[in-house]
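In what follows, a single structure is set out as structure tokens and then discussed.
Excluded from the complex is one protein chain; the other protein chains are retained at their positions.
The chains carry the letters A, B and C, assigned in the order they are written, with residues numbered from 1 in each.
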Amino acid sequence: MKILYFSSVREAIGLAEEEVEVPGHVRTAGDLARWLSGRSEGHARAFADLAHVRAAFDMALCEMDTPLGTAREAAFFPPMTGG
Amino acid sequence: MKILYFSSVREAIGLAEEEVEVPGHVRTAGDLARWLSGRSEGHARAFADLAHVRAAFDMALCEMDTPLGTAREAAFFPPMTGG
Amino acid sequence: MIRVGPEDFDPGRELAALEADGGEAGALVSFLGTVRVRSEGAPILSLTIEHYPGMTERALAAMEREATRRFGLTGSLILHRVGRLKPGARIVLVGVRAPHRAAAFEACAFLTDFLKSRAPFWKKEETPGGARWVGAKASDEAALARWERGA
Partner (left out) sequence: MIRVGPEDFDPGRELAALEADGGEAGALVSFLGTVRVRSEGAPILSLTIEHYPGMTERALAAMEREATRRFGLTGSLILHRVGRLKPGARIVLVGVRAPHRAAAFEACAFLTDFLKSRAPFWKKEETPGGARWVGAKASDEAALARWERGA
């Protein structure tokens, strides 16, 4: 699965994107974030407080309890600040 | 005193403005309108229902019970429709 | 800045001047009103706007001062045409600058609401059925009530 990081999440992890093999026990966006947080100190820092992380599956915003389903791309980022 | 008429009030009266000598018993904008309504059939028609007439003294909106005071110009017109 | 007259205006140019002049403000909101093409199904042939010269400018300047005070504007303009206009023609442009978007939206709506029923303009619509003075709408008075409550 392709994982994208933006803004402060990208900076904490030090990567804009990576390709990962997601294990079967990862069922939701929150599961995915918790599993990714084991990959490095930067990942752990980025996902330390999921209340401040937003997620999208296949370019659609989702909640941390949204199931992965057939998503091929996931993205994690802080709350958005457009306009 | 200079009296100005606008929009449907002007059309009913057939005058855009006139100069009048206001008698002493005319104390308010409403008094003035009622007194003016005696000047012609057009005036009577224009002032038949004061609920649909607005007034200004010296270019400031006023109510029908506003005293004439030192006003030198009065205007009567229907509700405004700008914008 | 207030301007009332028969001349057309270029909204792009006017808003660019307001933008250039707006100091530190981060938000510019504008309203452009144009002559409608239809009135209750009938095609509009023309719209004629009558005004009370002198009082109009005073009323608009007072509204602009009040909006500036109330919403902390750093710049504003109100342009309003008078005379006989064709369908689609520009009637009015209101533009305001403020540090934040909420104040800018509020100020622009405030000015537009007051323009509708507290500035001495009157509109006469001409359709194939004849000419008639546009009536004031209850909804326009209702719109004003919101600002009076919040005063």
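Rule of thumb we're sticking to: a contact is a pair of C-beta atoms (placed from the backbone, for glycine too) under 8 Å apart; a residue touches a chain by one contact, two chains touch by 3 or more.
Computed from a predicted structure; not experimentally measured.
Asker: Which shown chains does the hidden chain touch?
Answerer: Output: missing chain touches A, C.
Asker: Based on the whole complex, identify which of C:L45, C:A102 or C:A131 touches the chain you can't see.
Answerer: Per the contact definition at the top, the residue touching the missing chain is C:A102.
Asker: Using the document's definition of touch, tell me which of C:S30, C:S46, C:T68 or C:T127 contacts the absent chain.
Answerer: C:S30
Asker: Would you write out the residues of subunit A that touch the absent chain, in ascending order?
Answerer: 4, 6-8, 56, 59-61, 75, 77-83
Asker: Which subunit C residues touch the hidden chain?
Answerer: Residue positions of subunit C that touch the missing chain: 10-13, 15-16, 19, 22-38, 99, 101-102, 104-105, 108-109, 112, 139, 143.
To be clear about the criterion, only the chains that are shown with their structure count from here on.
Asker: Cα centroid separation between subunit B and subunit C, in whole Å?
Answerer: About 26 Å, centre to centre.
Asker: Just give me the whole-number Å value for how far the CA centre of subunit A lies from that of subunit B.
Answerer: 71
Asker: Round to the nearest whole Å and give the separation of the Cα centres of subunit A and subunit C.
Answerer: 48
Asker: Of all residues in subunit B, which are in touch with two or more distinct other chains?
Answerer: Touching at least two other chains: none.
Asker: Tell me, which residues of subunit C touch at least two other chains?
Answerer: none
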